[in-house]
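One structure below.
Complex shown without one protein chain; remaining protein chains in place.
== subunit A ==
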Amino acid sequence: MIEIKNIEKYYASKGVKHYVLRHVTTSIKKGEFVSIMGPSGAGKSTLLNILGMLEESTYGQYEFMGEDVTTLSERKRIELYRNHIGFVFQAYHLIDEMTVYENIEAPLLYKKIGNSERKSRIADLLDRFNIVAKKDLFPNQLSGGQQQLVGIARALAAQPSLILADEPTGNLQSVQAEEIMELFRKLNKEEGITIIQVTHAEKNAQYGNRILHIADGVVKDDVQVG
């Protein structure tokens, strides 16, 4: 599903290149559950953003589902977001002015899903994540864990084949974190959704089946688990 070759990323300041990523080469197949780990500032988020096409690498090749991403137009990229990629953020990033229901509905509207189909999908998700009672509340009326559930529900609404999550449990207590991780494993196992997450906790990494260790912008280790 994802093929990257010799990805490099640097920020130039005053003529000096500060490398964040160097020679990152890897491939991620459909159905994998990959955790990216490493010390702070190692470049994990940067790598994830490049995989999610939010940032561009300064050098290297990237193919997503057989398509060359570097030459992709903005429109095509947004099509990919609509149909294949769901994002989950550490800071949840729900839209404050929208209710839980509307937050989940938003991606479906962009995807132009019909009214009844939309309603049934949202009802499904609310049910599945046990937040039916909260559907008319605004994000600031929810706990962190609940917000993240909504964030995940929103990412799933468009039925993506890939979920990208940057420290999805970073702001949560361990009980809530476990719940989220359980959910990820289930999505991966039962629905075959590919998941790439950045995490600091070894425990969370164990839910997946592969760990990429990054340090100083270089992939140090690539291990299979479970």
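Heads up, the rule we're going with is that contacts are C-beta pairs under 8 Å (C-beta built on N, C-alpha and C of every residue); 3 or more make two chains touch, one makes a residue touch a chain; residues count from 1.
Here is the rule we go by: contacts and distances are computed from a predicted model.
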Practice problem: Report the protein name recorded by UniProt for the chain absent from the figure; options are "Cytochrome bc1 complex cytochrome b subunit", "ABC transporter permease", "Sigma-B regulation protein RsbU (Phosphoserine phosphatase)" or "Hydantoinase B/oxoprolinase family protein". | Solution: "ABC transporter permease"
Practice problem: Touching the absent chain in the whole complex: find that residue among A:E3, A:E55, A:E178 or A:D216. | Solution: A:E55
Exercise. Based on the whole complex, identify which of A:P107, A:P168 or A:G217 touches the chain you can't see.
Key: A:P107
Quiz item: In the full complex, which of A:M65, A:A91, A:V132 or A:V223 touches the chain missing from this view?
Solution: A:A91
Quiz item: Hey, which subunit A residues sit against the chain that's not shown?
Solution: 45, 49, 52, 54-55, 74-75, 78-79, 81-83, 85, 87, 89, 91, 93-98, 102, 105-107, 109-111, 154, 158
